[in-house]
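Removed: one protein chain of the complex. Kept in place: all other protein chains.
Entry: subunit A
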Amino acid sequence: MSFEEEILMELKAEITARAQRRRRTGRRLLTGAAVAGLAAAAAIMVPVLTGAERPAYAVTKHADGTISVKLNELRDADELEQDLKRMGVPADITYLEPGKWCKEGRGEIVGGGSEWKDSASDKAARLGLSGLEIDPRYVGEGQTLVMAFSENTDQTSGRKTPEVAWQFAAYVVNGPAKPCVVVDNPIWDDVDGPGLPPAGS
């Protein structure tokens, strides 16, 4: 093989390795921001979603009791709440405009102290490769799974500034969640700023 082909192979391997690192970092950011007591925020590229005929989401219950939610569009939050309730998960779901966020203080967060990692809040809902993965075992009697999503609808290329594609927060509170008070999200567009741990941390 010529050196050009060898270099190309090395570089392709690097592209793959970087894509994997990005996915891992996304998950770490999610946890890190929650520990910091901020609205947990993660941003991962999502494809542009179009087509009004498609259902906004698809829920799948697995044999092990976990639930997968594939979100196609951020609408019909109430219906998703009802579907999850039928599957035994009381949930409070909020879809927000880009740049907006729910004010803190929506209830007593399980694992809100120092033991966030591996707490029920950390494990109850996670973003996986196929979408949102919910594990009902971590939402106890009388507790509520609180989730907030915000998507940047402008996914077109060629923007001059780096942008958050979407943000997601999930945690479990004791009792029902207080209503979302919409506020400006201070860390929106703050891609590598002080609001989030640096990429790769």
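Throughout what follows, contacts are C-beta pairs under 8 Å (C-beta built on N, C-alpha and C of every residue); 3 or more make two chains touch, one makes a residue touch a chain; residues count from 1.
Quick note on the criterion: contacts and distances are computed from a predicted model.
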Protein name (UniProt record) of the chain left out of view, among "RNA polymerase sigma factor", "Acyl carrier protein", "Na+/H+ antiporter subunit G" or "DNA-binding protein": "RNA polymerase sigma factor"
Option from A:18, A:75, A:103 or A:137 whose C-beta touches the chain left out: A:18
Hidden partner chain, residues of subunit A it touches: 2-4, 7-8, 10-12, 14-16, 18-19, 21-22, 25-26, 43-45, 157-159, 162-165, 191-192, 199
